[in-house]
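Complex shown without one protein chain; remaining protein chains in place.
Each chain carries a letter (A and B) given by its place in the written order, and its residues are counted from 1.
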Amino acid sequence: MQPTETFFSGFTSNDLWFLGEAALRTLWISLLAISCGSLIGTIFGWMLSVSRIGHYALAPVLDIFRSVPLIIQLVLFYNFAPMIGLRLDAFGAGLIVLILYTSANVAYVARGGIEAVSQSMRRAARSLGMTYWQDMRYVVWPIGLRAVFPAWVGVALGVMKDSALVSVLGYIELLKASQILITRTQETILILAIAGAFYFALSYPISLFASRLEERWHQ
Amino acid sequence: MIEIRGLHKSFGDLQVLKGIDLNVENGEVLSIIGASGSGKSTLLYCINGLEPIQQGQVLVDDIDVHAGATDLNTVRQNLGMVFQQWNSFPHLTVLENVALAPRIVRKFSKADALEIAEKQLRHVGLGDKLTNYPSALSGGQQQRLAIARALAMEPNYMLFDEATSALDPELVGEVLDTMQLLAEEGMTMICVTHEMGFAREVSDRVAFFHQGVIDEINPPEELFTAPKSEHLQKFLAKVK
Partner (left out) sequence: MFKALPDLLQAALLTLEVAALSMILGVLIGLGLSLIRIHMKGPLMWLATVWVELARNTPALLQLFFFGFGLGAFGIHFSPYVIVLMGLTFNNAGYLAENFRGGFGAVPDTQIRAARSLGMTAFQTYTRIIIPQVLRIVYYPMTNQMVWAVLMSSLGMLVGFRELSGETQFFASRTFRIFEYFAVTAVIYYIIVKIILVISRLLAMRLFRY
């Protein structure tokens, strides 16, 4: 009986703290990936919409990030980086992959946003003497953003949930931390439930907020 | 003055304008009538460069609109356009809608832009709607908003592309009244329209478009009472 008692110990408040820290790390890598990825993705989205060449050149490349499982991308990149002389830890590799993944998805959302603004509306702006970029900044951006905001929130929340996969590279975010605790305490359901609650608490209010905003804007 | 010489315009293989020669003097109100698809709206888009042309010249105050060196954005400041779908900016209030272009295009200060905007909105009768959003306005009011927005840029010329065609019948009058007011104030206007009453009473000349050319152009008294062209006679018989 003795060996079992030394291997497994109960779930303590320290462990809750451990999970909390890991949740912050989930949040941290997610926020970085979402912000950089959205910025780059918006540029890609513009490139997709602005010309046929842009579309045919860029779309297949972006599709790679959307057609290969994230876990494969992570493992691949993590093993590829040393081959080109990049020394990356789990966080670095995971972050880069997440940024590229986010940007590919945001690109299509952004393109949708740009195309949501009717040609007629843009002609009205140009006929007032606005330059192409003024039209983009004062007309397309605000209208397009409102049109695709829910979709963008969906992508952002998806990235936050997918950040759990960076755990396979060893990055100790929330899910990895849960696994470590489960191995030690054997309180599988409890820990998974707590981890689930963390994710839920991050994701659900935001998606609710986004749909409320969408309703309000549609007046 | 707007001068159009030998204008040809195609969309791919489809030739829409097959040689337009037209002069519009300052202060003139020109109405353009004709069947759908005869190229009327396209002509307006060629005047302010929203559409490229294949052949010919468009001169606005002696500036060649389609010359490579011309800055279209500058030319457009002088040409106000009102579209069939008013295209009010939904994310801005009525006042902001009108003040935007003066501020960012003509580089007026925010205060000056707001002042001009308010002046033009009162001009078209929307002085009490300044803080509303366009979604709270009727179609006729949004169209008048579009007119005020174009006027705020202080253009010499106003182009109206079927400004009343998308409106419910009871809202058409308020827009036509506004257009008539501008005409009486001496604005140079080119109006593509289906409103024969407006064309007859307010214009100095009426141009009848048929299949990409100006079939007949005359003052309204002659054009409507004594049409010379056969196509025009058929057209007028149909719209009666």
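Just so we're on the same page, contacts are C-beta pairs under 8 Å (C-beta built on N, C-alpha and C of every residue); 3 or more make two chains touch, one makes a residue touch a chain.
Given the structure is predicted, the values throughout are model-derived calculations rather than measurements.
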{"item": "Chains shown that the absent chain touches, full complex", "value": "A"}
{"item": "Identified contact with the non-displayed chain, of A:117, A:164 or A:210", "value": "A:164"}
{"item": "Contact set of chain A toward the excluded chain (per top definition)", "value": "63-64, 66-73, 75-76, 79-80, 83, 157, 161-162, 164-165, 167-168, 175, 178-179, 182, 186, 188-189, 192, 195-196, 199-200, 203-204, 207"}
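Keep in mind that, in the parts below, only the chains that are shown with their structure count from here on.
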{"item": "Contact footprint of chain A on chain B as seen in their complex", "value": "45, 48, 50, 73-74, 76-77, 79-81, 83, 85, 87, 89-91, 100-101, 104-106, 135, 146, 149-150, 153"}
{"item": "Chain B partner contacts - residues on chain A that touch it in the complex", "value": "118, 120-121, 123-131, 134, 138-139, 142-143, 146, 219"}
